[in-house]
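For subunit A:
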Amino acid sequence: MGELRLMKGNEAIAEAAIRAGVDAYYGYPITPQSEILEYLMQERPEERTGMVVLQAESEIASINMVYGAAGAGKMTMTSSSSPGMSLMQEGISYIAGAELPCLLVNVVRGGPGLGTIQPSQADYFQSTKGGGHGDYRLIVLAPSSVQEMSDFVKLGFELAFKYRNPALIQSDGAIGQMMEKVELFDQQPRLTMDQLYEKYGSWATLGHKRNDRRIITSLELESARQEQFNFKLQAKYKAISENEVRYESIMCDDADYIFVAYGTSARICQKSIQLGRAKGLKLGLLRPITLWPYPTAPLQELAKRVKGFLAVEMSAGQMVEDVRLAVGNQIKVEHYGRFGGMIPSPEEVLHVMEENIIKGTK
Partner candidate 1 sequence: MNIEDIIKPENLVFKKTGLLTEKPLSYCPGCGHGVAHRLVMEVIEEMGIEEKTIGIAPVGCSVLAYEFMNIDMQQAAHGRAPAVATGVKRVLPDHFVFTYQGDGDLAAIGTAETIHACNRGENITIIFINNGIYGMTGGQMAPTTLPGMRSSTSPYGRDVASMGHPLKMTELVAHLPGTCYVARHAVHTPANVTKTKKSIRKAFEYQRDKKGLSFVEIVSNCNSGWKMTPVDSNQWMEENMFPFYPLGVIKDIDAKTK
Partner candidate 2 sequence: MAKARGAIVVDKEKCKGCELCVVVCPTNVIRLAQEVNGKGYHFAYMEIPVACTGCTNCALVCPDSVITVYRLKQPVSEN
């Protein structure tokens, strides 16, 4: 059993970063995720592991610092919240285009614009459908507990390096700020320079001899070659889609009606299931853990026998589009959302399930 601590979600991410052997964190303060940078500075990671922590002049600088360090094969991460993530989109597109591994964290707040500092899930499109320019994908992990905030730091880096692709932890202000018990994993050593050359020297700019050098770039002006590169990227994304879908299925085995929700919304839906089952309603929850790749197949399986889906999101209906893409028009799919930092109550969610889904499909 690892060390147990009571921590905020943001703190758990920071502690997990140090323990995962991360080489560098570059970030910029923004509510509600500033505890990540604060915790890292407080912990003196330069003494604990030699990890670099630097407060940049902007999110634009942060993400480009990540590009540089990731291009040197180092375990590198940054974190921000919605407006800051918008600023990072240019750099994220370059990182995806240069095929660099790194971990990004978005502790989502309400928008659009400056919006609010309260929790939201309205960045789903930005995270899973692009955000920046060009055809690229991020591996998107959605924690719904402080425990997963810690665990997904490790998982995110594993996936990022496995595919040389940026991974994103898409959390929200509620999970970032709430305190829960977390079991921390043991300290992992950082790679030595020799290990680094051996593992990533084939592509990373660690310094090489002339005529045998490494180039990190996303530029290819020749159209035919740029198209070939895009084919290669798409093949990688296909492999990720086939191998890395993660989800949790809660009480779906006998369920007639399914909530589809992630993060904070998934926690609320779990309570709604309890309330509904006490009334004799057979409710279940499909919780996507990877928002991309999306758990399309398990939803299609469920669609063969259940009577309806309710996608619950703290947004105007973003993830629900992926539910509809998965199950089509054969079955009732509705969305329920609150915005602007409002969090729905379990009772309110159950009520919508009863009124909008169950009544119409009995």
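Note that in this section a residue touches a chain if its C-beta (ideal position, glycine included) is under 8 Å from a C-beta of that chain, and two chains touch if they have at least 3 such contacts; residues count from 1.
On the choice of candidates, all candidates are chains of the complex that A comes from, given by their letters.
Quantities reported herein were computed from a predicted structural model and do not represent experimental measurements.
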Options 1 or 2 - which one, within this complex, touches subunit A: 1
In the complex with candidate 1, residue positions of subunit A that touch it: 23-24, 26, 52, 54, 56-58, 60-62, 64-72, 74, 76, 90-91, 94, 98, 205-211, 213-219
